[in-house]
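Below: the structure, in structure tokens.
Removed: one protein chain of the complex. Kept in place: all other protein chains.
After this line comes subunit A, so read on.
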């Protein structure tokens, strides 16, 4: 491990890439705290002090690394880009021209990327406008005396929107630069950064409000959670496979590792995101309908049991949804019949099991058995922060970065990046360090 790190740093090319990423990271963090023109910095800081966490905004804040509530030039975060790329992805199914471009490989992909950028800018402009409007009308921070935007003339507002849109473009560029000239996927790395940058802040909050003992316990727990997440993420079941097509007359090589790997967490983070989005829906609907004065039993129920994250109903529902989506997602992404068919065609088989339908049955059996612990694991990690609620600030706290989606994303991106470094090393014929 140490020698691998040493060779990573000793390889000039790789060292340059790592330094490049660090440089971009620094620039990115700097941008996240530079206030947009027209914002009263002191008023924003005062408001942030005073403000309790609001669920919706705090989630967005988490994904923008705190830039949103700072009203910085990077306030829109990279959400516009992510949304744009999802929309363009979906459009490839709908618009024939997009579909054709997608099939045309690199040159077509380049055009799609270009469209994604334009769309992202449009979305950023929209989001920035909304944000500035919210902030200047005082809705972003409730109950603040000093206005965060002292001068709310059209010119200033336009300038702020322009600055934030330009900020989005810069962030996109940063992300692409990392992908192109650095290491790992730039966009994922920026998300990672946003989440990770919240850890010291949240840690500080706990230290201040709860004292040192609790802080130490939380740190140990957090480490334990991260370690076990890494452990499970690396876990896989290896189904031995033999290829009987080309071995005739050739010496057999002992121990060539021919196997089909199935991860314990085969579904990744997607089920958690699906489940949490679904649980936000009632809250969102209710907010939209907030004008109504009479409170129905349904609204009370939603307020008490769905929105309130510490309620047992919420936790149980969340857990069940995650388990459901895990099974659902695996069943559509891992088509055992296709796999068995493909193996049969190319002369592969699982020793002791006939190709074709018996192999498919076997794969289905193994997959089904491994999905159960996988889904329980996902559910557990996801609901962890809800248990932590009592420890940190009372009330809503999705922001807590030691569990749930945040830790899954962080570990996922972290492992990916390390793997990328390793893969760069291996291309140069050094041995890797992950086993």
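Here is the rule we go by: a contact is a pair of C-beta atoms (placed from the backbone, for glycine too) under 8 Å apart; a residue touches a chain by one contact, two chains touch by 3 or more; residues count from 1.
To be clear about the criterion, contacts and distances are computed from a predicted model.
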Hidden chain of the complex, named as in its UniProt record, picked from "Protein translocase subunit SecA", "Anti-sigma factor NepR domain-containing protein", "Branched-chain amino acid ABC transporter permease" or "2-oxoisovalerate dehydrogenase E1 component beta subunit": "Protein translocase subunit SecA"
Of A:89, A:137 or A:153, the residue in touch with the unshown chain: A:89
Hidden partner chain, touching residue among A:130, A:261 or A:312: A:261
Hidden partner chain, residues of subunit A it touches: 89, 92, 100, 103-108, 236, 241-251, 253, 256-263, 266, 268, 332-335, 338-339, 342, 344-349, 351-356, 419, 422-423, 426-432
